[in-house]
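Missing here is one protein chain; the remaining ones are kept as they sit in the complex.
Letters A and B mark the chains as written, and numbering starts fresh at 1 in each.
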Amino acid sequence: MEIIKTATAGSLESSDVLVTVHKADDLEIEIDSTVMAQFGRQIKNLVEATLEQMGVSAARVVVEDKGALDFILKARLEAALFRAAESTDYSWNRGGAS
Amino acid sequence: MKLRRTMMYVTGNNAANVKDPQIYGADSLMFDLEDSIAVANKDAARLLVYHTLSTIDFSPCETVVRINGLDTPYGHEDLRAMVKARPDVIRLPKTETADDIKEVERIVSELESEYGYEQGTIKLMAAIESAKGVLNARDICVASDRLIGCAIGGEDFVTDIKTTRYADGVELLFARQMIIVACRAAGIYALDTVYADINNEEGFRAEVEHIKQLGFDGKSIIHPRQVRIVHEIFAPSEQDIDHAVRVLEGVRRAREKGLGVITVDGKMVDGPIIDRAARVVAMAEASGIKVEG
Partner (left out) sequence: MEIREIYLNLKRDVQKVSDFYARFNLRLEGDVDYLIAVYENDVIAGVGGCAGNVIKGVAVDESFRGANLFGTLISELVSRNTACGYGNTFAFTGPCNDKYFLASGFRKLEDSSGKVSLFEKDKKGIDKYLSSLKPVPGERVAAMVVNANPMTRGHEYLVRTASEENSVVHVFVVSEDRSLFAADVRYQIVAQTCAQFDNVYVHHGAEYMVSGMTFPTYFLKDSDDINQIYTILDARIFGHYIAPHLGITHRYVGEEPLDPVTAAYNRTLQQVLPEFDVEVCVIARKKYRDEVISASRVRQYIREGRIEELEAFVPQATYDFLSSDDAAEVIAKVRQSDSRH
């Protein structure tokens, strides 16, 4: 999946996460979380796994987390990626929206 | 006996709301992809509800998803995602004809096949929100074996018939009764519309009493504090419970003896009475009342 523009999904409300995806030359992930110490690593792993699952090798992903559960982060990240790629090629059958 | 006294609306794009709505004790949770979601966020809401339903087990609550109509740019993708996510029920808004339901059924069936799910896994619900829909209620209610019930969408309906909602609900009387009658003839559930003024408890109680009297199984809920009130009003009285228990005991005895006709206290008892008894017992138990038998 090719990222062609900047897009966001989610919000800064409690329990949610704001994900911003920018076009970039390689993979950059920036994370800011209200529970950085305990979950920073886990968030990064989830982001990396999702990017790989969706075939994204170049993007700048900025995550501003307000305590979102894993599946919420995944949903917001996928939404931002699809928007940033201007794609609607959802593949619900493949166990993920990838 | 499935109780649907309360169906609580959960805004599909709100992370704080979707993660644990079951804590409010509603019988059903309706995740909304339709009217409460801005057009710009239809995609994000769909993904959030998809991942939520695929991850969290909301039992004992029933899960319902209100998709966008198939005539919108979102409906078909909503179905593809939601059938995969497997809520208990998919609710179709603005249902006007039996064909509307048949079309959804056809697509859901195909998708269940594609995803390797057992046919009939996902049930359907119709929301009737227009004059045409009300007139067609009779046919809509028997349009599919998957259809478990109908709801009335009061706000859109009154707009369609060119009036607005009033406190006494007279403008909705015909529509409500038509839908109840059609649902009962088809043997399915009837659900009433939302009450928007969450701060008016008195007004809300009056409406709940009214729709209970009309015969609805339950009401659409938009705020947790409405749940408790509906359950309270729908809770059966001691007398109702007494009678219900006797009826069910009568049924048990008749079956034991292999009798074709069931009588309780000298009177014949048939389908609707037995159903009602079962419902009363279920409601009593749900309200935490101990019922023997």
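Heads up, the rule we're going with is that a residue touches a chain if its C-beta (ideal position, glycine included) is under 8 Å from a C-beta of that chain, and two chains touch if they have at least 3 such contacts.
Here the structure is a predicted model, which means the values were calculated and not measured.
Checked against the hidden chain, the listed residues B:Ile23, B:Ala40 or B:Val261 yield one contact partner: B:Ala40.
Listed for chain A, the residues touching the missing chain in the whole complex are 5-8, 11-13, 18, 20, 22-23, 30, 32, 62, 64.
Following the convention adopted for this analysis, only the chains that are shown with their structure count from here on.
Computed from the mean C-alpha positions, the centre of chain A lies at a distance of 35 Å from the centre of chain B.
Contact residues of chain B toward chain A in the complex are 14-16, 18-19, 43-44, 47-48, 50-52, 54-56, 77, 80-81, 84-85, 114-115.
In the complex of the two chains, the chain A residues touching chain B come out as 9-11, 13-17, 68-72, 74-76, 78-79, 82-83, 88, 90, 92-93, 97.
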